[in-house]
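Of the protein chains in this complex, one is absent; all others appear in place.
Chain IDs A, B and C follow the sequence of writing; residue 1 opens each chain.
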Amino acid sequence: MGIRVAVAGASGYAGGELLRLVAGHPEFDLVTATAHAQAGRPVTAVHPQLAGLDLVLGATDPTALADADLVFLALPHGESAALAAALPETVKVVDLGADHRLRDAAAWVRYYGGPHAGAWTYGLPELPGQRAAIAAATRVANTGCYAVATTLALAPLIAAGAVHPTDVVVVAASGSSGAGRAAKAHLLGSEVMGDLSPYKVGAHQHVPEIKQATGATSLSFTSVLAPMPRGILATVTAVPTGDADPHAVLTAAYADAPFVHVLPEGTWPHTAATAGGNSCHLQAAVDLDSGRVIVASAVDNLGKGAAGQAVQNANLMFGLPETTGLSVWGIAP
Amino acid sequence: MGIRVAVAGASGYAGGELLRLVAGHPEFDLVTATAHAQAGRPVTAVHPQLAGLDLVLGATDPTALADADLVFLALPHGESAALAAALPETVKVVDLGADHRLRDAAAWVRYYGGPHAGAWTYGLPELPGQRAAIAAATRVANTGCYAVATTLALAPLIAAGAVHPTDVVVVAASGSSGAGRAAKAHLLGSEVMGDLSPYKVGAHQHVPEIKQATGATSLSFTSVLAPMPRGILATVTAVPTGDADPHAVLTAAYADAPFVHVLPEGTWPHTAATAGGNSCHLQAAVDLDSGRVIVASAVDNLGKGAAGQAVQNANLMFGLPETTGLSVWGIAP
Amino acid sequence: MGIRVAVAGASGYAGGELLRLVAGHPEFDLVTATAHAQAGRPVTAVHPQLAGLDLVLGATDPTALADADLVFLALPHGESAALAAALPETVKVVDLGADHRLRDAAAWVRYYGGPHAGAWTYGLPELPGQRAAIAAATRVANTGCYAVATTLALAPLIAAGAVHPTDVVVVAASGSSGAGRAAKAHLLGSEVMGDLSPYKVGAHQHVPEIKQATGATSLSFTSVLAPMPRGILATVTAVPTGDADPHAVLTAAYADAPFVHVLPEGTWPHTAATAGGNSCHLQAAVDLDSGRVIVASAVDNLGKGAAGQAVQNANLMFGLPETTGLSVWGIAP
Partner (left out) sequence: MGIRVAVAGASGYAGGELLRLVAGHPEFDLVTATAHAQAGRPVTAVHPQLAGLDLVLGATDPTALADADLVFLALPHGESAALAAALPETVKVVDLGADHRLRDAAAWVRYYGGPHAGAWTYGLPELPGQRAAIAAATRVANTGCYAVATTLALAPLIAAGAVHPTDVVVVAASGSSGAGRAAKAHLLGSEVMGDLSPYKVGAHQHVPEIKQATGATSLSFTSVLAPMPRGILATVTAVPTGDADPHAVLTAAYADAPFVHVLPEGTWPHTAATAGGNSCHLQAAVDLDSGRVIVASAVDNLGKGAAGQAVQNANLMFGLPETTGLSVWGIAP
């Protein structure tokens, strides 16, 4: 008899990836999957890639979820706080939404608007001390997709004093699944294919989360929609404080992190190499002209950037090895 | 102590997928991976998606492989026969190449040229009686990628007498990984993206294999290169003999096949739903105007069309459940 | 003072291509562009590729259009008949919709439903005698996108008696712009990229149009959505009546057609080579196994398959050279 798991918001892309991971997890029993507009439909009608998974989507309400040992919330931002508040404390919860990521209420109001629901334990196990915090928590706020790619590249360099936190510039591009599954004209295949387009320029809501997680004090962030279904490539640059080798700093920081791979020097990350897995690939160099440190970071936005990370957190919360039911390998080509 | 496995031709796309499946298989130990031009390089330099897999590519020769219990040959057509002949009988072999698929030497000469190496047990477990044959074999010829998609759609309809074998028309499109990893100008991303292009029209080498496997006596086959990395969609049409419901015939034929999903009526296969898994999705209809039976069949050309199928065959050859180490689910989106 | 042109339905993909062609046409003055939901917005807000085109979308109604010498209707099927009926006879009209393509009212009801509006002159200039008919018409029904690709491949072979009209099998794949610009979840980039999916299998509404235009008496037609913005590849197969060389038949048929290119023997069409232009590329072969004639036909669904064809028809209607303002060349890669 395994850990009983429910997925709320199971009809979206992160929800579908959660279903795949939970249903294939050796210690989890997928007992409930809920949705809004798709409630009542078989899972396979919404996620044909899960052929044979015999489950019908229920409606998303607390009673449908309260029976589980573990609930993943994969809801639009702003919808998980109220739902989570209605779940008994005995149910462990991982929220893939943003509602409980920020400690700073003013930052919440500035970037998201509406009332701030308060912060939960931040679900990025690779941050110092965070594995233990997550293991002790019953409520974990999963990282944002851009935040995980950027934070894994930047946090060790700031923590080691290798770069200044005062002038960080990030340009990060994401595949279209990061924009969700709602039908919007600008996300049509005809619009997305063959196109790169920046959006939320200089105003992305992951900025305060990245600052909180890395200690950066000034962050220029530009997000770009890229013509591929999955993947994030974050290019993170900062001003070095001295001659510390950024590759060595990153390598040391992730010596014990099973899902973070600092590639051999000279080899740069490809998002495709992370697709379908829970890994982050990193590489760093010093710019020949400016002397800036440049770190490239690749993740699957639905893997290490969402559902994979969520399962990793849940593993820790239940005392399982953090790699249980997760693959470090991508599916390529 | 698991079954010791070697992969020859590990630097190509099918080879990479074999490495991923073998290294993650609960009963297999990946002990050897070989290549030609890439010999001497770490696997991760050639397949960055397998970050952390600590293995160096050796040279492809019989002595490097003879020590294994099981060898997968993922070599260019025409190169596996000589290599296989040099392996001891005690080593079980699954050949992903075409060398041993055809029983008809004249067909071999016509479509491939060169001497015919003779036929091995044909590695399509879903054909009637074939699971037992594969289980008893030490040498298995894995199916061609187009052949598996087409045969799974067509064979039960001919076997049941539901369609005539005399006028079968197939148009099948494949993602670019089906064309291999050799650097060729017409396979550059700039050429492939945004493009559909037919090739080997009316002369594809999988024609005799499909005829042998299905009993079709006349087969028009057109192959098309599609702008995606993975996936085959085969559209198979034939003339019905009477009023048999093709959906019912297919459903009955695959009632016990864990990797073949005949979708609910009205739902058509998507190649993306099979990507990364070992499944085949099928649907059938009768054409409103012509009355022809149309079956659409989707597989991942590297999964059920190559490496997944090969592992499925190997499972049978070693008395394991056919699903061991394989996923029926695709990675989408 | 040029010919005054209005485009109704200018916010969609065919509408945008019409705007580009009309605004760049040496004899046309683009005076009016109308839309439904987008009325009131600048053209460039809806079609950013037309930067600098200073025009605001009006509402689609007869009074806005009646002032033009020429009106292109690029409306959803079923919406152009009523609008066209309200335009004065002195205004020449090219309808890109299906409303006036079919002569057979029963076929209309079967494939489209609703009342049949009656047939106009069929707008495929390459059919025998059709240039003159179009030149004499004030109302022209532009061909369907799949219909133009299929008809150009098939009509000369049936007309020449080279193939039987009784057993024609077509599989045709289209880029996503063929599915329109309305926001639908299954057309999202995340769904379309990396995916081939059949739709309207055996029941596509272009079937009666193709039969009418080619003389085929039995037509099996399967349409497939392909992961690219533009382009149609139609694979057309039929049973030969004798030994006529299909390449020679096609070459003779299109000797004087500036937009149809029968490629040198052995060279197969690529959709990408037609993107952005008004051309159709053709090649034919005889299947080695079945003996069927296979013709591959590539067009840009928005070019020769829609807007380009419409301008070609309009040129004829106004006594201009058929190539005025059109390019035979595609934009590649």
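Convention: a contact is a pair of C-beta atoms (placed from the backbone, for glycine too) under 8 Å apart; a residue touches a chain by one contact, two chains touch by 3 or more.
None of the values given here were measured: they were computed from a predicted structure.
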| item | value |
| --- | --- |
| Chains shown that the absent chain touches, full complex | A, B, C |
| From A:V7, A:A135, A:A296 or A:A310, residue that would touch the chain that is not displayed | A:A296 |
| Option touching the unshown chain, where A:A39, A:V169 or A:A183 are the choices | A:V169 |
| Which residue of C:S11, C:T151 or C:T274 touches the chain not shown here | C:T274 |
| Hidden partner chain, touching residue among A:V56, A:A82, A:A136 or A:L196 | A:L196 |
| Positions on chain C where the hidden chain makes contact | 13, 16, 20, 23-24, 45, 47-53, 176-177, 193-194, 229-230, 258, 261, 263-264, 267, 269-270, 272-277, 279, 281, 327-333 |
| Residues belonging to chain A that touch the chain removed from view | 167-169, 171, 173, 175, 190-191, 193-199, 201-203, 207, 211, 218-222, 224, 226-231, 233, 235, 237, 268-272, 275, 283, 285-292, 294, 296, 298, 333 |
| For chain B, residues in touch with the removed chain | 13, 175-177, 179, 181-185, 187-194, 227-229 |
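What we mean here is this: only the chains that are shown with their structure count from here on.
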| item | value |
| --- | --- |
| Centre-to-centre distance between chain B and chain A (centres being mean Cα positions), rounded to whole Å | 34 |
| Rounded Å distance between chain A and chain C, as computed from the means of their C-alpha atoms | 44 |
| Where chain C touches two or more other chains at once, by residue number | 175, 190-191, 193-194, 227-229 |
